[in-house]
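Let's look at chain A:
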Amino acid sequence: MLFAGFALRPIPPWLLQPALDRGLRHVLDRHPDLFERLADLDRPRYRIDVTDLPFGFVLDVAPERLTLVRRPELVDVAATATIRAPLLTLLELMQGRLDGDALFFSRDLVVEGDTEAVVALRNAIDGAGIDLIEEAMGVLGLLAGPLRAVLERAQRVFDAAASDLETVRQAALAPLARRREADRARLEDLERKVAELSRRRKREERA
Partner candidate 1 sequence: MNAIDRKVQPMELVCPAGTPAALRTAVDAGADSVYVGFRDETNARNFPGLNFSRPELEAGIAYAHAKGAKVLVAINTYPRAGDMGPWHRAVADAAALGADAVILADMGLCAHTAEHHPELRRHLSVQASASNPAAIRFYQAAFGVKRVVLPRVLTVDQIRALNREIEVETEVFVFGGLCTMAEGRCVLSGYVTGISPNKDGACSPASHVRYEDQGDKLVARLGGMCVDQFPTGSPAGYPTLCKGRYVTGNDDKAAYLFEEPTSLSMIEHLPALQAAGVRALKIEGRQRGRAYVGRVVQAFREAVDDVAAGLPPNARDLMALAEGGRGTEGAYRKAWQ
Partner candidate 2 sequence: MNAALPERTALTLGPVLFNWAPETWRDFYLRIADEAAVDTVVLGEVVCSKRAPLYGVHLPAVASRLKAAGKEVVFATLALVIGPRDLELVEALCGADALIEANDVSALGHLRGRPHAIGPMINVYNEGTLAWLASNGARRICLPPELSADSIEQLGSVAIDREVLAFGRLPLAVSARCYHARSRGLTKNTCQYACDADADGMAVETMEGESFVAVNGMQTLSHACANLLGDVDDLQRRGVRRLRLSPQKVDMVAVAQVFRDRLDGTLAADESLERLEDLAPDLPFTNGFYHHAEGSAWVPARG
């Protein structure tokens, strides 16, 4: 429905799992205490439903694992909490740019189940003082460039609105159509790079 999902739809989900594994590993290697703030919770599992993608994610905290799951199957996954949002909103969340107070202010982002666990996750990401996306870029290879371009564009909107979800929401409604067009072009570029990356990986695996 939204731009990002439209662009990424043709990519088979399993192609992305190895990159996810490496991305999470890389981040955890550098920030082993990332999930320490979630220690009081009983091994929470987050179901991350990306509304504009054909797949979502399941994030386990203990042991740490980020699993890609096709959307129709996602509903069957038992989880502590579900976070449902378009890709761009989730990326902002991962960058620690979404505010704890404002986490619920928007209908772009819906939280189900244990809301406390979701607030804790946001605080853990924010508290690590890292930009997860930026760090993960390192292992995303060819994906990094176009993804960064999309994020930088989004960031300008968010900067203007001070990253508050409330204002994000307001900002998002009117200029959404315009942003979609611009972002779609970038994401089509991203899609080509993803396809190229996966072809290359296939070649590597065969070799």
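Heads up, the rule we're going with is that a contact is a pair of C-beta atoms (placed from the backbone, for glycine too) under 8 Å apart; a residue touches a chain by one contact, two chains touch by 3 or more; residues count from 1.
A word on the picks: all candidates are chains of the complex that A comes from, given by their letters.
Bear in mind the structure is a predicted one, so any value in this text is a computation, not a measurement.
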Given that every candidate in 1 or 2 is part of this complex, which one actually touches chain A? 1
Would you pull the chain A residues touching candidate 1 in the complex into a rising list? 36-38, 40-41, 96-102, 104-107, 110-111, 114-124, 126-130, 160-164, 166-167, 169-170, 173
